[in-house]
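With one protein chain held back, the other chains of the complex are shown just where they sit.
In order of appearance the chains are A and B, and numbering begins at 1 in each one.
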Amino acid sequence: MAITLLFAVSALTFGAMNVLGDPLFNILGPIARDTSNPKSVKLIEKAKNDYNLDKPLPIRYGLWISGFVRGDMGVQFSTDGQPPVTELLKERIPRTVTLLILGQLIAVLVSIPWALLSASRADKFVDRLSTATTFMLVALPGFALAIILKYLFAIRLGWFPLTYRALDPLQTRLFQMLLPGFVIGLPAAAIYQRLLRTDLITTLQEDFILMARSKGVSKPRILFKHALRPSMFSFITVVGLTTGALIGGSIVVETVFRIPGIGSTLVEAVLRHDFPVVLAIVMIVATAFVLINLLIDVVYTIIDPRVHR
Amino acid sequence: MSELQTEMRQEHQPLLEVTDLRTHFRTERGLVRAVDGVSLTLERGKCLGIVGESGSGKTVLSRSLMGLLPSSNTVTSGSVKFEGKEILGLPSKQMRRLWGREMSMVFQNPMTSLNPLMKIGQQIAEPLNLHLDMSRADARATAERLLRDVRIPEATRRLDQYPHELSGGMRQRAMIAIALACGPTLLFADEPTTALDVTVQAQILQLIGEQRRDRNMSVVLVTHDLGVVAGHTDEIAVMYGGKLVEKAPTSVLFAHMKMPYTMSLMRSIPKLEDPSHTRLATIPGRPPDLVHPPKGCRFAPRCAYARDKCITEEPPLRQAEDPNHSYACWYPVGSPEFNQREAELNSGAVPVTLEAR
Partner (left out) sequence: MSTQTPTTTEAAAPEPGEAATKKTLGIGFWVCIGWLLVMVFVAVFATRLPIPDPKFNFIEPGQAGPSKGPSTAHWFGTDKDARDVFARTMYGARVSLTVGFIAIVFGMFVGGTLGILAGFFRGWIDRIFSFMFLVLLSFPSLVLAIMLTALLDRKLFTISMILGVLAVAPVGRLARATTMQYAEREFVIAARSLGAKNKRIIVRELLPNVAIPMSALALLGMAVAIVAEGGLAFLGLSVERSITWGGMIQLGSDSSKTLQNQPWIAFFPIGVLFLTVFALNFAGDRVRTYFDVKETSL
């Protein structure tokens, strides 16, 4: 199933790129349209040959996908093809992955205690306040939150650096990623908190919670030891599914904080009509997304002993 | 105070003494009087059966006694003394020392009352760790012994199994093992057999009885089935609409029941000697609305023997011939009025009319 899906996704992406856009134009710019000039015609012929554009679409797809699987993602259209797409992405992917992991880590670490606090005081003041807060965080678009946090914590308070600098040592770079991580993590935390809070409240009404109380188990221990795990199922699913949305969010965040990851690379490539780069990034992101969903199923079997497959 | 004195004092006082207990819930519809003025006592080592239909307040009563109800919308008043100490209204921080250690509860549905994601062994060991400060290994050994006590075969293997891997009866045994873990002096069993097969029911009741004798523990057995309590209790309290309507030692109650309600409950037990497909007598109507309970006797609207007085005036709890037997009825079973109506009913002279509800 996952293989079929990946095949469909890649074919669709590749097809859309080649049918909706004009690869030749994107490589050569206005020259591609200038067929009267023999110099241009020569260039067009060369480009067609170089990029296999004279072959039919399915063959081009076959060539591209076999290259992609082997780790050869082709040549950039812009910047004279240097560095090759694979090299470019090798340098940029780790930054985005770091940012996403940091964001998810912040989201999970913030949302679990937050949900426990809310659920244990359901409908009290703290709970109502936190529900209102989650509502606002969800309604705040990522780029708006990025600018607000940047303004407050980087510009006004000066706690964090304004932008990312690729040449700084690792520790410094991780610190520079912290504020962007919060921009990604906080809205996700709000979503997780709402979900986990609801599930916790449902779990807390279960008979086995009353049973645990009747054994003399303390309230914090009931929350952590008895209620949390049975409430985690949809939480884990949503954490997995949200990773995809976070990739979208990271595009904006990378742009605001000037982090050269794949998100900002994608935007630059789109603005420059550099299709091999766009294609490679979209494919990598979609593949990651599909694989994450597979992973959720595996995690399920680990946390729920009742699931046997 | 020396230990001897403490022991002597305890000899003279009942384990549990309940006076005029009221438990009301604030709801959107109004105040639900789930338990409305219940008084009873329970001696050490004895078994008290609390019997009533669903909605009679028996589950709420047992949970109020143990202090397990959520505090947010519950109002309780009256007094619950455990070993002479007032425990009603104690914050759960203090109740927690009693829960599991001095008093524990076996719930109705073992499937939902055991934590589905925790191994049986862990669930038994938890109170041992908490209350008796046992090491992990000791707790595990004790848990295994407890599983043997409640006759679960292959106890060692069961420790590492999850509830869904056990049968219904075994789950209930496991729950009893958890409740017994710290050797409580008082065990509440709330419909412990309702979710089980008939054959398993008897075994579970037997098990509770044995453990009670072995441990000199008191048991409060809550059930809707008068047949269940008959052979396993020393005393029975019948509840209706949040009130105690009849209370007597088991043998006295079955010999001289006074309340028509108790009688109806009795008639709804299927008997072995009945030919198969005998229609069971059922109690017509529904339990009373506990937000607006009837003015007089709460059972009057459903009682075939009710007269005008029953509808207007609430009967007090009165003593019967036996000093330990009390009941709340104006025209109890055996009274002239009761006999007269009984005769009319049998002859078909008076149609059974029920107030439309």
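Here is the rule we go by: a residue touches a chain if its C-beta (ideal position, glycine included) is under 8 Å from a C-beta of that chain, and two chains touch if they have at least 3 such contacts.
All of these numbers come straight from a predicted model, not from anything done at the bench.
From the set B:S92, B:S268 or B:S335, the residue in touch with the chain omitted from the display is B:S268, counting the whole complex. Of the listed positions A:D72, A:E87, A:D123 or A:D297, the one in contact with the omitted chain in the full complex is A:D123. For subunit A, the residues touching the absent chain in the complete assembly are 5, 8-9, 12-13, 16-17, 20-21, 122-123, 135-136, 138-144, 147-148, 150-151, 154-155, 162-163, 201, 204-205, 207, 244-249, 251-252, 255-256, 266-267, 269-271, 273, 275, 278, 281-282, 285-286, 289-290.
We take it that only the chains that are shown with their structure count from here on.
Distance between subunit A and subunit B, defined via averaged C-alpha coordinates, is recorded as 56 Å.
Here subunit A touches subunit B in the complex through residues 206-208, 210-219, 225-226, 229-230, 303-306, going by the rule given at the top.
Per the touch definition, subunit B reaches subunit A in the complex via residues 66, 68, 92, 96-101, 104-105, 107-109, 112-118, 126-127, 130-131, 162, 164, 175, 178-179, 181.
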